[in-house]
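With one protein chain removed, the remaining protein chains of the complex are shown where they sit.
Chain naming follows the written order as A and B, and within any one chain the residues start at number 1.
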Amino acid sequence: MTETLEKYFVPEPSKYPIFGSIALLMFGSGAVMWLHEVGAGPWVFFLGVAVLIYMLFGWFGQVVRESETGKYGRQVDRSFRWSMGWFIFSEVMFFAAFFGALFYARVFSVPMLGSGDNEALLWPGFAAAWPTAGPQPADAFTPMGAWGIPALNTLILLSSGATVTWAHYGLLKGARGQFKLGLLLTVLLGATFLGFQIYEYLHAYADLNLRLDSGIYGSTFFMLTGFHGLHVTIGAIMLTVMLGRAIAGHFTPEHHFAFEAAAWYWHFVDVVWLLLFVVVYWL
Amino acid sequence: MSAVIPDHLHDHHHPAPGGLMRWITTTNHKDIGTMYLVFSFIMFLSGGVMALTIRAELFQPGLQVVQPEFFNQLTTMHGLVMVFGAIMPAFVGFANWQIPLMIGASDMAFARMNNWSFWLLPPAAMLLIGSFFVPGGATAAGWTLYAPLSVQMGMGMDLAIFAVHIMGISSIMGAINIVVTILNMRAPGMTMMKMPLFCWTWLITAYLLIAVMPVLAGAVTMILTDRHFGTSFFNAAGGGDPVMFQHIFWFFGHPEVYIMILPAFGIVSQIIPAFARKPLFGYASMVYATASIAILSFVVWAHHMFTTGMPVAGQLFFMYATMLIAVPTGVKVFNWVATMWRGALSFEPPMLWATGFIFVFTMGGFTGLICAIAPIDIQVQDTYYVVAHFHYVLVAGSLFALFAGAYYWLPKWTGVMPSETLGRLHFWCSIVFFNITFFPMHFLGLAGMPRRIPDYALQFADFNAMASVGAFGFGLSQLIFIAVAVRCARGIGQRATARPWDGAEGLEWTVPSPAPHHTFETAPVLR
């Protein structure tokens, strides 16, 4: 029981949270102003983003310093593990809302619109089939195929999951070259994935006439893949930071939860993609 | 229980900033708890002022005080402010103060993030309340924000959406903090099944929060994109469905109402044994009941949607599942009564409020059960019957339990006993006026008065007048609490000992009153 008796690290008062709050206040109000075409909107918005970035740098910088100076004992380490796990769970639930919307549209709303009284009285002639932009679509569009870029991206993400694990093994057995190389490869694969996805979006808008406002198909397609892309970006940034720290000589085989957290996150992003690939692109 | 750990063991604490900066930068769970409590009380007053304006308009038929669109804004904001601004943060405030004290931890697991969880709330409140002053005013789509009405709203809706996002971030961080603190920071020997029930109910509540706040964030994000970026989630013309919003919202919304009641159950489960001077009856079954309520809460959401016209199978499933929740809740009520049975009861203010809670909450539970019967709900859905139901469980449930807890722990927080006379007066005024306000709403709803209307048919005049009178009385009664709290905070009144209630059990009573700034820096050891 000795380890639980070690003193739990409680940080000193910090100015960072209030910066974070001011940042989000500006972010939110700036976004609203921007949406309603109030002149200062974008300025407030981007200032908010800037403050947020400042806050993240300062805050995480401090955490890294605290970690590297050995302030975090085993118990703190366990706290980080629990919290990262539940944080990822909350992200899962966020995606669940959008997957739920897709499921609902495909299983309930679209078939309902194309049958019975709904079809007869309100939407005559609407044949329910997926993909669809609904009974009153603006323009025709071509849905995104599964076996081109998306399949390639699946491969990319899966191999990036492998490289990050390979990097972890490197770290565990003290092979720092392997560790850094694995991380670098993972980041590069992530960047390639994002590059492909940007290309795919451009292709959708330019050639397929598939847009965010292409009815429920466009809505679910872009919101799901878009939020996934955002999470890939976040994950890639996290891994880049880990790479920087690895180069700076941080992490030991025993003490490297920050890296593991980033890896967990990366695997989560990976799993979400697999689901996406199956229900958004493929089926 | 182990001995008190004196504060002077660690005298090397960093020089904390003074004045306002102390509160802005603090990482101390007690400071943060206090801020949560003060914030939520201010929000309670703001939401209360809105409620009083609503009641003033509804005092008699016709439009006298406010115009219909402003009335709808008031109703919406009253709901949002009370739910997200008053009740939820108040319980988080209790968690912050009590959980480390109860499990023998030195602080919350992530003290800095804890500060941010709190300090996200004032910006969110500014966005929410500020929306009254933008062109078009605040959102008037009801706190349930149903699409497509919410898609129609003006700028106030977008402010509310971002406010909800920020409050969601705050809740998720707060919940993760609580989960980790409870799972990882218990004093040696404090096994899960020895934990005070308040910690258990909060642990389960925190899981509910982590699971459903992101879903709410998703729902309002879809509204945002439907409003501004042409998506068709809730638009049939594009293949979406307005009812889909309701499914997503209530998947959040129903667990949300248990988020607002489970910690209340926890508080009451601490207080009843203390004043019955007898251990809590059925501790284990209390834990299981709480967990069952939480699990069931994920499969009952569509009982808010019986009138949307679900298929028979759907209606029956959600009706049966909802009815089942009466069983674990009943177990709790029976356990409390059994705890009181053959105890040595005394009725200081905390116990008065807790007993009042059981009595009035159960009435709200029964009307909930009546709402759960789908055919009856078809009649009472969106009427004042529902308004009556949820104020019985929210005001007489959550709020009364909060007051019970406040009276119980104020000695620990301030070192001063809350005035017994004022406490009793506060209770008796509250429970009488509460019933004058909300009991007649059952009749109004049954007889057919819809909710969210600024004006009504003549046959509803008398009960509305009565409810309005009661509301003002209830509101004024809450000012008594300000007096109680201010007296304690300023040190007026009888000093409290470390354990001012002779029947109270638990680690929090082993530290002096008021609790020193730092407690349990070395964990106490339980046998």
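Just so we're on the same page, a contact is a pair of C-beta atoms (placed from the backbone, for glycine too) under 8 Å apart; a residue touches a chain by one contact, two chains touch by 3 or more.
Throughout what follows, contacts and distances are computed from a predicted model.
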From "Cytochrome c oxidase subunit 2", "ATP synthase gamma chain", "NADH-quinone oxidoreductase subunit F" or "Phenylalanine--tRNA ligase alpha subunit", the hidden chain's UniProt protein name: "Cytochrome c oxidase subunit 2"
Touch partners, limited to displayed chains, of the chain removed from view: A, B
Residue of B:L45, B:M126, B:L149 or B:L422 in touch with the missing chain, whole complex considered: B:L149
Option from B:S46, B:N177, B:T355 or B:T414 whose C-beta touches the chain left out: B:T355
Selected residue (touches chain absent from view) among B:F84, B:F281, B:W301 or B:F520: B:F281
Among B:W23, B:F39 or B:F59, residue touching the chain not depicted: B:F59
On chain A, residues whose C-beta touches the chain left out of the figure: 112-113, 116-118, 121-123
Contact footprint on chain B, counting only the chain that is left out: 59-64, 68-69, 72, 135-136, 140-142, 146, 148-149, 151-152, 154, 227, 235-237, 241-243, 276-285, 307-309, 311-312, 315-316, 319-320, 323-324, 326-327, 330-331, 333-334, 337-347, 355, 358-359, 362-363, 366, 369-370, 373-376, 378-379, 381-383, 436, 440, 443, 446-448, 450, 452-459, 462-463, 465-466, 469
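Please note the rule applied: only the chains that are shown with their structure count from here on.
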Residues of chain B touching chain A in the complex: 14, 16-17, 21-22, 24-27, 105-107, 109-113, 115-116, 119-120, 122-123, 126-127, 130, 155, 158-159, 162-163, 165-166, 169, 172, 175-177, 179-180, 183-185, 188, 210-215, 217-219, 221-222, 225, 228-233, 235-241, 243-244, 247-248, 251, 521-523
Complex contact set, residues of chain A against chain B: 1, 4-5, 7-8, 10-18, 20-22, 24-25, 27-29, 31-32, 35-36, 59, 75, 78-79, 82-83, 86-87, 89-91, 93-94, 96-98, 100-101, 104-105, 108-110, 112-113, 122-123, 132-137, 211-213, 215-220, 222-223
